[in-house]
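Before I ask anything, here is the structure I am working with.
Omission of a single protein chain aside, the complex is shown with its protein chains in their original locations.
For clarity, chains are labelled A, B, C, D, E, F and G in written order, and residue numbers in each chain start from 1.
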Amino acid sequence: MLTEIIFYGRGGQGGVTAANILANAALKDGNKGVQAFPFFGAERRGAPVRAFARISDEEIYLRSQITEPDIVVVLDTGIMDVLDVTNGLKKDGLILLNSNKKPEEFGFDFRTATVDATGIAIEQEIVVGGIPVVNTPIVGAVAKFLGISIDSVKEAIMERWPGKAGEKNARAAQLAYEKVIS
Amino acid sequence: MLTEIIFYGRGGQGGVTAANILANAALKDGNKGVQAFPFFGAERRGAPVRAFARISDEEIYLRSQITEPDIVVVLDTGIMDVLDVTNGLKKDGLILLNSNKKPEEFGFDFRTATVDATGIAIEQEIVVGGIPVVNTPIVGAVAKFLGISIDSVKEAIMERWPGKAGEKNARAAQLAYEKVIS
Amino acid sequence: MKVIDTGNHIAALAAKMARPEVIAAYPITPQTTVVERLAQYVERGELDAEFIRVESEHSAMAACIGASATGVRTFTATASHGLLLMHEMIHWAALARLPIVMINVNRAIGPGWNIWSDMNDSMAQRDTGWIQFYVSSNQEIFDTVIQAYRIAEHEDVMLPVMVSYDGFILSHTSMAVDVPEQEKVDSFLHEFNSMWKLDSSHPITHGNIIMPDDYMEVRYSMKKAMDNAMKIIEEVDEEYGKKFGRSYGLVEEYKTEDADYVIVATSAIASEARVAIDVLREKGKKAGLARLRVHRPMPFSRFNYDKMIVIDRAVSLGLGNGGIIYNELKSRGDVYGFVAGLGGKDVNYKDIVKMYEMAEKGKEGWYGVEVD
Amino acid sequence: MKVIDTGNHIAALAAKMARPEVIAAYPITPQTTVVERLAQYVERGELDAEFIRVESEHSAMAACIGASATGVRTFTATASHGLLLMHEMIHWAALARLPIVMINVNRAIGPGWNIWSDMNDSMAQRDTGWIQFYVSSNQEIFDTVIQAYRIAEHEDVMLPVMVSYDGFILSHTSMAVDVPEQEKVDSFLHEFNSMWKLDSSHPITHGNIIMPDDYMEVRYSMKKAMDNAMKIIEEVDEEYGKKFGRSYGLVEEYKTEDADYVIVATSAIASEARVAIDVLREKGKKAGLARLRVHRPMPFSRFNYDKMIVIDRAVSLGLGNGGIIYNELKSRGDVYGFVAGLGGKDVNYKDIVKMYEMAEKGKEGWYGVEVD
Amino acid sequence: MMETAISYPTEGGMGKTGTWRIFRPVVDNSKCINCRICWVYCPDAAIKMLMDMPENEGKDIKGIEIDYDYCKGCGICANECPVKAIKMEREEK
Amino acid sequence: MMETAISYPTEGGMGKTGTWRIFRPVVDNSKCINCRICWVYCPDAAIKMLMDMPENEGKDIKGIEIDYDYCKGCGICANECPVKAIKMEREEK
Amino acid sequence: MASIKNFPKEEYVLKGHAACPGCPITIALRTALKALGNDVTLIVPASCSAVVQSLVPKTSFNVPVLNIAFAASASAASGVAAALKRLGKKTIPVVWAGDGGSYDIGIQALSGALERREDFIYVCYNNQMYSNTGIQRSGATPYGAWTTTTWTGKKEMQKELAEIVMAHHIPYVATASIAYLDDLYEKMKKAKEMEGPRYIEIFSPCPPGWRFDMSKTVEIARLAVQTGSWVLYEAINGKIEFTSYSKMLLKGRERKPIEDWLRMQGRFRHLTEEDIKRIKEAIDEKWKYYMQIYNKD
Partner (left out) sequence: MASIKNFPKEEYVLKGHAACPGCPITIALRTALKALGNDVTLIVPASCSAVVQSLVPKTSFNVPVLNIAFAASASAASGVAAALKRLGKKTIPVVWAGDGGSYDIGIQALSGALERREDFIYVCYNNQMYSNTGIQRSGATPYGAWTTTTWTGKKEMQKELAEIVMAHHIPYVATASIAYLDDLYEKMKKAKEMEGPRYIEIFSPCPPGWRFDMSKTVEIARLAVQTGSWVLYEAINGKIEFTSYSKMLLKGRERKPIEDWLRMQGRFRHLTEEDIKRIKEAIDEKWKYYMQIYNKD
């Protein structure tokens, strides 16, 4: 089975990193096909951007962009003023938002989940230049809906940032995995 | 009819100029096809070089080099030590040499003609940097064998060097035309 | 070891494992991360090599030529305008018979500036005498870079090799790649070997004035080398397969045996086409795929299909519809040509299915522009 | 007026009579005398233009682009390595749709340095989007340069034009040329006309970042321009013929009507081939000649001969036998390909007769090298 | 059909780039001394001096107006303002 | 078969370039002061000092030998010789 | 002397462009165009400045712009200048190039145009690296700076392009900074009135490239001058005069410690004491030389 995911965020917010960690975790879980890639734009810092991930138990031959995702992840709900994140989302698809609100408060016609990734980041002291790092908790949360083990996610995080930083991020992912509500 | 001519000389001696003047004179005489071109080498001053001319009453479509000339012109007999100027010359072809010797003294198996172009150049005071200019007299001489009018030759010379220089050169051509022996 | 990384990082890793002694490169989107990663390997001491941070791509290739002529293995990478600026030196490397290996990350040519995938850059080098690969996955990037050195340095070949892949689509997409042990790579690659080299104990001159007869011989010997390469590429690929468990061939076929129409494509589009074939087969259409992996030497003899649908991501304007591979294969049968995906325009399997169905109706041409 | 002069001087004369406003060029054998003569015209006040003595060919083309984009007629000339060094800017000029006219004097590519005729330089630019002429006599050089401006600046075309001819064989050979009056040329060429220009009273930006959809449209519009050019070239040629008494067409045929085999060639070899046809006819062979004068756009539809013998002076190594025109025409019938004359190797009518006779026996390949 | 890459001068070439903002400059015009420093340094030309506006011509007015449609929130104005009349606040969304 | 443009060091790369000569340098070794000037300036390396020749080792010998096979007759040696020991003469052919 | 109070109100850089927040390029260009006016043709090679313009078919630059290949700005400008001359127009060709396109890949075209005495203004905004491709070293990258091609810090000193340009003996050479916009404005005005090749280089700190907070662009630029790391001067027909704050330094005002400046930038974070000493010495050396010359005059 193939799952296609779009991450919405801002330039510099780490959407691509999230997609990468997710793909790596999926690989560890035995998925043969994994892909993670940025939207191929010419954007500068701050501008709204997208990142993509594909996960499958078989080799993936697709090389095109994702237009009809199974899951949409929103790292920064602020960008929902600028663009429609549900665009192309499959009817039975899922929206996962970084928010301390309840899913139903967003009133989407789609299955919706929320996790307070920002809150978790602040709590775990993963803040860079005053800005909370939300991509690791968000991966923890999305893993849940993909049936990817949180251990694989944490392993993937530790591979990327060995040591202290990794541990904090892994903990954030774990927390998000536990706290995400839908 | 097509006539093909090779001029042998040294880099800087004006073989190409001779070919050009001859071609121009031939054109004036009503030949539709005329060509003049250097040997396409990478030679430096002093090295033996060749130049070519083709003259025809019809359009010339040939673009290849001349390997079987009808006429061979030698501007500097010194180079005959280095190379065989009769190479490829048609059986009924002609060799014209810049020399004050008699044709028979050279003992060629070909029809041979000589003209003292150097002597004429000195006499007419066409000397550049101490070296006599032999290309204009030699054209005068070769014209004779091609049935090209000496007036056309002189006209072609005057076009190239209007004024005094042209006149001296034209006179040299005229003299050579008259004095060439075969 | 399974590694998950972008095409560019995989290319850098493969280059590193081939142990080049001199790397000279200049950054350009979307190749940049290849260069960055290699610089990092060298600075961290993970790769024992000289890295020359040249001031242009013309110089990058010139430096590789200088180093290769001195007798060491070299590597460079570029894209688009970088490749175009190298053009003179690309010709030079081939005529000098230097086994340089280069990555080209396909990107469209400006103006306007366009950083997305399009093969006009490398296709416009098709007449330079380089061996040219077009690859479809990160794994294949790795495997092909290693193979490239064996091929380039083979004594019957001695020609430079260019390995191209789609900008962003591969260069910036992370995929899982099986990376062999360094020792295994070492044992697959031989000592650097070249046709000639500069050595003050045996002085020779390379490249002075050459007369027509000798020149024509040089060109002919390159032609023979290309002919040889066709065989050597397959041999190397086979040996690689035995050692590492993966091989690709000159042309990779998929369900072609009974196909009514065979789609011919390269790179990312060829991979995507595989999905289209499955969709078409589900629809009951006998579709097949021939992925052209090696464009120079062009494996003409592999194209023995009655009907072909060629999808080109590069054009030779003024040559029929423009499709370059299409035009090259036209004489091999009934061929329908589509030009698609220029300037990074996305081409997905649905598009390819549509092209197939258009070809069935005898249509061809440019796909995805309003044709008036 | 009948003038007798070398191909290069005739090219300079034609350029002068087309009244370019800006000329930017760099010397290279065998183009040099074009540049020298133009510099002389300008310095003597015989041509009222700016002559930019650039420091490289990349800059020559860049300067022409800058001038053309500012709204004036431009000219340049180059050869071989100069053309290769321009490669990036050659692509640029085409994508910018600037009607620049350029002479290329065909010369082989190094190493080793070889200054003689060979068409690999311009043929390697076949994918750049330029209109490309190959001419066979000094008269045709003159006529084609004048025509080139009309074609390039035609509102349905707006593409740059390259006019190529053999180094030394034409460039340094004096032939008689009929030169028309300046007024007649003036009345044939219109005011300079361009698709866009930079003007501070109507500021626009050219060439900033362009996204895939728009980019693909730009490419497609170039394709359409090339399609249009096929027609416009003929129209302009016809009008030129009416006015000046000479016209050439896209393909010039000689005794093809009843030919068993039609020889296809360009430039000097095509002229020499005419002599070969006569010799072959005398021998009782029904030989014909189709001289390809325009290579981009490629006039495919003109090649409706059963059997063709293509002689190429340029190769795409790794593409069958390599012959570029041969490979492009292969799909048009029964084609025999010969590669000949690389690096200036002389090809005379006797060689061509031999190739014909080889083709009759089903042979083809490289002519004039010891093939082992 | 696009024939070559020509562009025309347009405000908002990249859309409302104010959406890129994470921090928002807020001015207290009562502190402003009309020094023009924020105006001259703003990389986005998003600041106007009140006194430059036609409607304020002749008035002795102090202060600036920030165009939040385009201000990207870099904070240079706040950093450079000699009287600290500008503060950066977290954008609420 | 030539595979790429490789050349090997050879005396007489262009053949006997002495044939290019129009004027011939002729030395009067009795005037020579062994200053080496002609030797060092000769663009064609066509001059040898007699004293450098193995057979003359140890001898107190003055003068030069010109290799007419390769001397192109430029006349620099004659022009530079401080004692005018070299003269240029028209080549007889 | 110009004052920002008197700068024209016209804006030729339109709002809503594509630059990063806090970008020095648009700071520099806004002021440059205020000084030059809109009768110019900008020639822009590959660089952040090409991206900043926004996407086809929109542009944020309200003057004519010719984008051109990376290596080709000065030669394209030569063509523009020649054409403008033919057309009898007063429009000034102005190259607007990054340090990469000037110090490295464009220097041949630049040097050629200078030698030919082309009539144009060449502006190099120097952000000391290739920022558009994501922070690689350029010839202008200073010793010790981290970039993605010099992970452990650049090993070589930067090229001194303004010096190199001066060695071409052209009418006008000036250095400027985005922190000293009155000085920049003045220099642009002067250049505008001259003929022949004119060169102005503008020091332009880039937040993502140098790794500092985007609100500090101007502050960092200012400190570079105040620490003597960047120097403001102009040379009219070869005669050098220091300007603005640098002139004060020359006259004796104390230079701020270079550490203040280095510390603010992530790209220098890894520097060892030794590295800093070397940088300090190089600056001291430079100033010793300036002082010597100055005191001799």
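Definition applied: a residue touches a chain if its C-beta (ideal position, glycine included) is under 8 Å from a C-beta of that chain, and two chains touch if they have at least 3 such contacts.
From a predicted model like this one, the values you see are computed outputs, not experimental measurements.
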{"item": "Among C:G7, C:P30, C:G207 or C:G341, the residue in touch with the chain that has been omitted", "value": "C:G207"}
{"item": "Hidden partner chain, touching residue among G:M157, G:I236 or G:M291", "value": "G:M157"}
{"item": "Touching the absent chain when the full complex is considered, from G:V56, G:I105, G:I200 or G:V225", "value": "G:I105"}
{"item": "Touching residue (missing chain; options D:L85, D:M162, D:M175 or D:M211)", "value": "D:L85"}
{"item": "Residue of C:A24, C:A77, C:M119 or C:A290 in touch with the missing chain, whole complex considered", "value": "C:A24"}
{"item": "Where the missing chain touches subunit D, by residue", "value": "26-29, 32, 35-36, 39-40, 43-44, 53, 55-56, 81, 85, 110-113"}
{"item": "Touch list for subunit G against the chain that is not drawn", "value": "71, 103-105, 107-108, 111-112, 114-117, 139, 156-160, 163-164, 166-169, 296"}
{"item": "Absent-chain interface as seen on subunit F, which is shown", "value": "2, 5-17, 20-21, 36-37, 39-46, 52, 67, 69-70, 72-76, 78-80, 88"}
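Quick note on the criterion: only the chains that are shown with their structure count from here on.
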{"item": "If a chain touches subunit A and subunit E alike, it appears here", "value": "C, G"}
{"item": "Pair with more cross-chain C-beta pairs in contact, given D-G and B-D", "value": "D-G"}
{"item": "Equivalent interface positions on subunit C and subunit D, same or different at half", "value": "same"}
{"item": "Euclidean distance of C-alpha centroids - subunit A vs subunit G, Å", "value": "41"}
{"item": "For subunit D, residues contacting two or more additional chains", "value": "58, 88, 92, 95-96, 110-112, 115-116, 203-211, 214, 217-218, 220, 344, 346, 370"}
{"item": "For subunit E, residues contacting two or more additional chains", "value": "1-2, 4-9, 14-17, 20-21, 72-73"}
{"item": "Chain pairs in mutual contact under the definition given at the outset", "value": "A-C, A-E, A-G, B-D, B-F, C-D, C-E, C-F, C-G, D-E, D-F, D-G, E-G"}
